[in-house]
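So, chain A:
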Amino acid sequence: MRFNRREIMLTGAASLAAAMAPVGFARAAEPYRIGALNPITGAGSPYGSGTQKTILFAAQEVNDAGGAAGRMFEVFAEDTQTAPEAGVLAAKKLIEVNKVDAIFGTWSSGVTLAIMPLTDAANVILMTNSGAASISTLDTKDLVYRYSTTGIRSGRAISGVIEKEGLTRVATMAFNNASGRDLVAGVKSGWEEKGHSLVAEVVYEPNRPGYRSELQQILAAKPEIIMLGSYLPDTTIIVREARQMGSDVRFIGPGYAIAPKLSESLGAEAVEGLMAVDYVSSLDSSAYAHFSKRYQDEMGSDVGENFYASCAYDMVQCTALAIEAAGPGADNTKIAANLRKVSNPGGKVVSGFAEGKKLLAAGEEINYEGASGPLDFDEHGDVKPLFKLSKLRSGALEYQYMLSL
Partner candidate 1 sequence: MSLRISNVDKWLGGVRVLDNVSMEVPDGGLIGLIGPNGAGKSTLFAVVSGFEPADGGEVRFADSPLGSTGPVARARRGLMRTFQVPRPFSKLTVRENLAAAAPGQRGETLWGAFFGAGAARAEQAAIRERADAIIDFLNLNAVRDSLAGQVSGGQRKLIELGRVLMAEPKMILLDEPFAGVNPVLQEEISDHIRTLNGQGIGFLIVEHNLAALSRLVGHLYAMDRGRMLMDGTPADVLADPVVREAYTGGAV
Partner candidate 2 sequence: MLAYITAVAIVFCIYALLTLSLNLHFGFTGLINFGHVGFFAIGAYAAALCSLNGMPYVVGFTAAAALAALAAWPLGLLALRLREDYLAIVTLAFSEIVRVVITAEEWLTNGVQGLPGIPRPFASLGIGGNAELAYLALVVTAVVLAILLIRHLVRSPFGRLIQAIRDDEVAVKALGKNPAGVKVRVFMIGAAIAGIAGALYAHYMNYIVPDQFLPLVTFYVWMAMILGGAGSISGSLVGAGVLIGILEGSRVVRDLLPNVMQVEMASLRLALVGLLLVLFVLYRPNGLMVKRDES
């Protein structure tokens, strides 16, 4: 009962897909429809395509394993354009036209906040990578799950790293958007709780021909390290400018900004020792090993720069396990109720749907440990994140240690 990739891509014409489905599929239950609503264009474009492809191949894996509780996964792909307006229309289309049961992989908080009223009303499960704290509190039906953590939590983790590294003079520099601001807000609160204060805080506007005055203000405070809440392009510019200004200040930032590509651009020497704090993609987990290989095959690039794709992989696997656990004919409320059951500690650790399905069939409790982390949800439906610190050494990211909040 193999569903090849092309057929999944074609599911937009749902009837066509049904016509092509194998006989065994016909007696099966209603398919479980997933909207892959990702930032293909706009600010989130570095992550959107990879995330979307991941949802497609992850769904294929579920179908290869015979579907979840007899239900095949059908994926409908859409672009949020990283803009609320386009996101809302895309979500409407997914919910109303494609009749999706779940939406996976929204990225910008603006889009997620804008479509939450829609998914909430339609009882659609929403699994997101957005960082805005208010998403947790606005979720009334417990149908919203966050696979990457809030920016504020990440920032607090970063402040822990800085302390552990024994640095005391800390400055922040943030891209003026929600995620950049949340990240430095987290650093600030974490740092101040530890009894320190920041030596400089700068928020900058993007898309400028340079950021030297911003850097100059920060460097005037003589920091040992700058926490950078930016994306890769700005990070490239800012680190280069700092070096050209004669500063050897260290930088620390999220993994999507402090990436090996930096040393390709600026030379390994300029970025030696830069620190990346990232969610733990369970590097040693078999889920990650499997996923990262699939990703490399599908995308032709390394997944290291796209943490959100590993989240998307887990969204599909986790949901499939929850459906399986809930049994045939379960509605979304029941499925959601099973999400924590299949992923939180207590059961036997599994690393993929096929494996979990067998154990569930055998009546065992399971605990899915995914590609993006151990995947334990708190009462808000947010994962309890684990972080790791890596440093750029001779152009490559070198794992240092793990830390938790």
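We take it that a contact is a pair of C-beta atoms (placed from the backbone, for glycine too) under 8 Å apart; a residue touches a chain by one contact, two chains touch by 3 or more; residues count from 1.
Here is how the candidates were picked: all candidates are chains of the complex that A comes from, given by their letters.
Quick caveat: nothing in here was measured; it's all calculated off a predicted structure.
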Selected neighbour of chain A [touch, this complex] from 1 or 2: 2
Chain A residues touching candidate 2 - in the complex, by the definition given at the top: 6, 9-10, 12-13, 38, 40-41, 45, 48-49, 52, 76-79, 81, 83-86, 88-90, 92-93, 95-97, 109-110, 113-114, 117, 120-122, 132, 134, 138, 176-178, 181, 205
